[in-house]
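Only one protein chain is missing; all other protein chains are in place.
Order of writing sets the labels: A, B and C. Residues in every chain begin at 1.
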Amino acid sequence: MSIDQQTSRAASAEQTLAARYHEIRSLTEQLCAPLSGEDCVVQSMPDASPAKWHLAHTTWFFETFVLSRAFPDRQSFDPQYQYLFNSYYNEIGDRHPRPKRGLLTRPSIDEIYEYRTSVDHSMREFLKSPVSGDTQNIIETGLHHEQQHQELILTDVKHLFWCNPLRPAYCSAVTKPTSQTVSMKWVAYPKGMWSIGHAVEGFCFDHELPQHRVFVNSFALGSRLVSTGEYLSFLDDGGYRRPEFWLSDGWDTVQSKGWQAPFYWEQRGKEWWLLTLSGMRKIDESDPVCHVSFYEADAYARWSGARLPTEAEWEITAREMPVDGNFVEAGRFHPAPPTAASSSSPLQLFGDVWEWTASPYTAYPGYQPPAGALGEYNGKFMCNQIVLRGGSCATSQTHIRATYRNFFKPDARWQFSGIRLVRDV
Amino acid sequence: MSIDQQTSRAASAEQTLAARYHEIRSLTEQLCAPLSGEDCVVQSMPDASPAKWHLAHTTWFFETFVLSRAFPDRQSFDPQYQYLFNSYYNEIGDRHPRPKRGLLTRPSIDEIYEYRTSVDHSMREFLKSPVSGDTQNIIETGLHHEQQHQELILTDVKHLFWCNPLRPAYCSAVTKPTSQTVSMKWVAYPKGMWSIGHAVEGFCFDHELPQHRVFVNSFALGSRLVSTGEYLSFLDDGGYRRPEFWLSDGWDTVQSKGWQAPFYWEQRGKEWWLLTLSGMRKIDESDPVCHVSFYEADAYARWSGARLPTEAEWEITAREMPVDGNFVEAGRFHPAPPTAASSSSPLQLFGDVWEWTASPYTAYPGYQPPAGALGEYNGKFMCNQIVLRGGSCATSQTHIRATYRNFFKPDARWQFSGIRLVRDV
Amino acid sequence: MSIDQQTSRAASAEQTLAARYHEIRSLTEQLCAPLSGEDCVVQSMPDASPAKWHLAHTTWFFETFVLSRAFPDRQSFDPQYQYLFNSYYNEIGDRHPRPKRGLLTRPSIDEIYEYRTSVDHSMREFLKSPVSGDTQNIIETGLHHEQQHQELILTDVKHLFWCNPLRPAYCSAVTKPTSQTVSMKWVAYPKGMWSIGHAVEGFCFDHELPQHRVFVNSFALGSRLVSTGEYLSFLDDGGYRRPEFWLSDGWDTVQSKGWQAPFYWEQRGKEWWLLTLSGMRKIDESDPVCHVSFYEADAYARWSGARLPTEAEWEITAREMPVDGNFVEAGRFHPAPPTAASSSSPLQLFGDVWEWTASPYTAYPGYQPPAGALGEYNGKFMCNQIVLRGGSCATSQTHIRATYRNFFKPDARWQFSGIRLVRDV
Partner (left out) sequence: MSIDQQTSRAASAEQTLAARYHEIRSLTEQLCAPLSGEDCVVQSMPDASPAKWHLAHTTWFFETFVLSRAFPDRQSFDPQYQYLFNSYYNEIGDRHPRPKRGLLTRPSIDEIYEYRTSVDHSMREFLKSPVSGDTQNIIETGLHHEQQHQELILTDVKHLFWCNPLRPAYCSAVTKPTSQTVSMKWVAYPKGMWSIGHAVEGFCFDHELPQHRVFVNSFALGSRLVSTGEYLSFLDDGGYRRPEFWLSDGWDTVQSKGWQAPFYWEQRGKEWWLLTLSGMRKIDESDPVCHVSFYEADAYARWSGARLPTEAEWEITAREMPVDGNFVEAGRFHPAPPTAASSSSPLQLFGDVWEWTASPYTAYPGYQPPAGALGEYNGKFMCNQIVLRGGSCATSQTHIRATYRNFFKPDARWQFSGIRLVRDV
């Protein structure tokens, strides 16, 4: 959460904030609409959370960081929710253990929707008057926070449905766009000193700051994402049986977990099928490969004679591109082949799949987390994680930007994560 | 399941069977009525199952063992249910892994109720015509099976609610009966040869057979269950900190699990509270102690200078008593103090709490499991388990009898299990 | 440990005790002679102990229960040894955790031999004067205790060598006796009331008491142990892949541990080899099958249409037989085929392999453990274990008798444990 760099805003902007509040909060509920109360309560693994918990926690965020600060005497909707729906803020206090979020059959989903209604009502009232720049920034953070959880609702329910032998579908399939067969090209960038990090007007998270200088060697970026067909060649070449392509921890993971293909792939006779949010279907070789871990992305890159981009390399190329692509707004919830014909610019940098970089998640030089509980938002996770960039088909277009840093453990596969290559030139 | 010893029944008995089918099936649904869809889907530990699963599995039993045998061409309600709702019958085929029963948000609870309605309809039609003795016996088994799962629904939902910091209540409390302060007396039985096992008319499970002779030394049975107040004295005497009272495996369990009191007990200041199905309340010293493991029952007995009864000792005393007591029909769902004043006969042998015996669960001499899948009902579990006797406040009165054998691992605590003492005389 | 039933002994018996002390203590050292210091220090699994620990613990037994009681002012060899070499006596105090016994590279093996020499010297002096009947009994217990650890030294070092890809040999092979092909016969015993438990003169452990009456149905005992060839037929018939033969916990174990044959078996091409204390060799179909768990013994019995004997059945047959057989004294350290031709009496009841019974390990009616720390010797283990009878090729002939009860968890395989069958008749 970045506060200092935000300028004060006029009343018109406040109207916009109220409108955006309404819009983003509504989308969360729209995304949960296809889910039953039963779908909303179960936790299919410790890394995932029930949709009900996401619905409550995002509401808790506004109640805790906005309403109870603005109105210290305000009665909370339910005092026990502070314990139940705190995610990881030690400064706020103790909390319900993460792996046990799925045991909360009470409060009911209906009560959580009442909770949302109640907090939304208070927020709407609150936003009728001008709010300070600091508060605006906290609300902005809360909205981006909610957008992050919207993506998690989709990835967590996908995981839940994978655990069900019936392989349910979350929604019906959207007609596929007419795709282009686009051969992989290599877009070259010269060596030099670059400034990395957020610098323009508008919201960013604390860890996108401060802008700082980085020297980068010349490199060439793969013009599109690695496709399912390309990844299949790696599989067919024994990729999951040959340790020479893998990091040591990656190879240990392949063996201990018995990985033989990307997550959500299932062999049916000689064919590979995969789970989408619209149910099972045959893999489409022109789709970007998806649901691979960092280990798989890195092994694929090494097999192919390339490597993964560093954060800096990725950002250098992405900031020249418009934030366009296959986002959650498309309602497809699955990556798609490039729609444009090949060009001199790289394609698919935004949307479709999060792109694993080669960069461990660390602080930018001079990074300072904000004071207070929101200082726990990002900084304390800067260890044992890898940065991903660019957003996915489950990300809001209004949420993503070139400087945006996402991060997951290197063995995580349940996000929409894929592969972008670079080469030294 | 015992078939051979069942005599054929007249048409009137068949009407009774239909009536009992209706009555028992309805009770299952009544017991689930206070639960939401969310309550019904979650699995709080591998030993427990979601209520939805119990509702489906008991229905699967009749579909699998009665309808699809009687009507080989009958279309099953959903062919995937055979996989989803088989519990442990290897002969029926593969099944959904037990620890993952809580991931099945689909089929929905509504679909499962439709499944019940559909199977109940077929069963009703089927029972309009006379059925063979064998089939009657299978249906009887299915009804007793359903009664077992009714008890599990209650104990599993109690465990689920314990996992919830809100400590929800399943129902409101029933007014407590006027209890009697009954001092512990010792009812003596002479040594001699006894016949143990089921011998009278009526249903029994396979493992209650064959009746066989056992030589038993003289002993004296405690005239009532061990009370909460008595158990509290053990606690206050350092019972959970003194290894000399415990079996070696029990002491290891106390230490590794950090046990300090019976399950569902919670210290609030200087008081002990406990969870009931009507919510949290202060312990009542006159109630029978409940939710203790075999290890705790055995340690308490040793501390008190007594011991637990063998199966044979328990059965010798119980078969002289009427099957009367605090059962599920009372709607109390919690053990209660003796209502009768002390007498020369032991009290509380049936109902209130299952009584841990000193006997590991083994086959009676000459025991033969029935042929086919129902042979897996009991026999394959005859290892690493301890026999409990007498039924509990969550058992149906029509389900229990003096020869009835229940069994659980020695560290199990989530059943309504308590302590009966004996002494050598 | 049984004290009360021991009669007082004359001085001549005391001389015998000194002689037996010397003989048994020496055998322990003889059994360790083939082992290097390195062999003596490593612990290959939590259930096994290093030979050095066995050498020290058996010495600690005499120091703790004899010398420091007889001479309260005696200076212990090393005060820290009380902590290091206490096995499980809570009354003696805290102790080094069992799974960490293999971390004690100090004290060195040489220091432990000095410890033995020092304690043996004191014991020799002590035994020059008459000792009380109680003390005699404790010393007897210590000697039988040492004989138990002698057997464990052999089984634990066998396990250690199995963990080594070099498959070292502990000793060279003893020439095999001329064996007889003995067909399995069934020796019948009539139903009736029997007295079970120790009743004659001489030492026994506490849990062999009190003698008590048991009613036993008629049965027929297999005339010899199940052979390797017979067990191979079970294997070849898919024994390890067919759940219908297995107890539920047994089948879970087969699957989770990937069992496909008895322990120490290794497939080489189409042949089965096994590890003996003389190294690897091809299985010999005429040898008794060995290193099977209770689960395997029980499954084999069910597959073969028989069952395992109860403790009582075993004891009834064994007490008519002389304590003769293939014991540790033979130096073979491996079971052998019957040497006698078939007869009307059962063969191999003593020695060769411990015979799994169908009986969980429980207290005999009226059992009382002795007061004090030695009360922890047996009684606290009476849960989750199965009784084995008859001794093995690693047992001393002077250690075993018809009433002797050994016990292990049902999945234990590293002891010399095999299969005796019975049938109902």
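Basically, contacts are C-beta pairs under 8 Å (C-beta built on N, C-alpha and C of every residue); 3 or more make two chains touch, one makes a residue touch a chain.
Remember, it's a predicted structure, so these values are computed and weren't measured experimentally.
Chemist: Determine which of the presented chains are touched by the chain that is not presented, and list them.
Modeler: A, C
Chemist: Touching the hidden chain in the complete assembly: which of A:21, A:65, A:246 or A:314 does that?
Modeler: From the options A:21, A:65, A:246 or A:314, the contact with the absent chain belongs to A:246.
Chemist: Looking at the whole complex, which of A:201, A:236, A:271 or A:424 touches the chain that is not displayed?
Modeler: Candidates A:201, A:236, A:271 or A:424; residue touching the omitted chain: A:424.
Chemist: One chain isn't shown here. Among A:124, A:176 or A:380, which residue touches it?
Modeler: A:380
Chemist: Touch as defined at the start, partner being the missing chain; which of C:31, C:109 or C:225 qualifies?
Modeler: With C:31, C:109 or C:225 as choices, the missing chain is touched by C:109.
Chemist: Touching the absent chain in the whole complex: find that residue among C:20, C:69 or C:96.
Modeler: Answering carefully, the residue with contact to the hidden chain is C:96.
Chemist: What chain A residues would touch the chain not displayed?
Modeler: 88, 90-91, 193, 212-217, 243-244, 246-251, 294-295, 298, 358-360, 362-363, 365-366, 380-384, 410, 424
Chemist: I need the residue numbers on chain C that touch the omitted chain, in ascending order.
Modeler: Residues 36-42, 44, 52, 80, 83-84, 96, 100, 102-109, 160, 163-166, 168 of chain C touch the chain absent from view.
The definition used in the following text is that only the chains that are shown with their structure count from here on.
Chemist: Would you identify the shape of the chain contact graph, picking one of line, ring, star, complete or other?
Modeler: Looks like a simple chain-to-chain line, open at both ends.
Chemist: Just the number, please: Cα centre separation of chain A and chain B in whole Å.
Modeler: 47
Chemist: When the centre of a chain is set as the mean of its C-alpha atoms, what distance in Å lies between chain B and chain C?
Modeler: About 38 Å separates the centre of chain B from that of chain C.
Chemist: How many angstrom lie between the centres of chain A and chain C, each centre taken as the mean Cα position?
Modeler: Between these chains, centre-to-centre, one finds 60 Å.
Chemist: For chain C, give me the residues that contact two or more of the other chains.
Modeler: Not one residue of chain C touches more than one other chain, so the list is empty.
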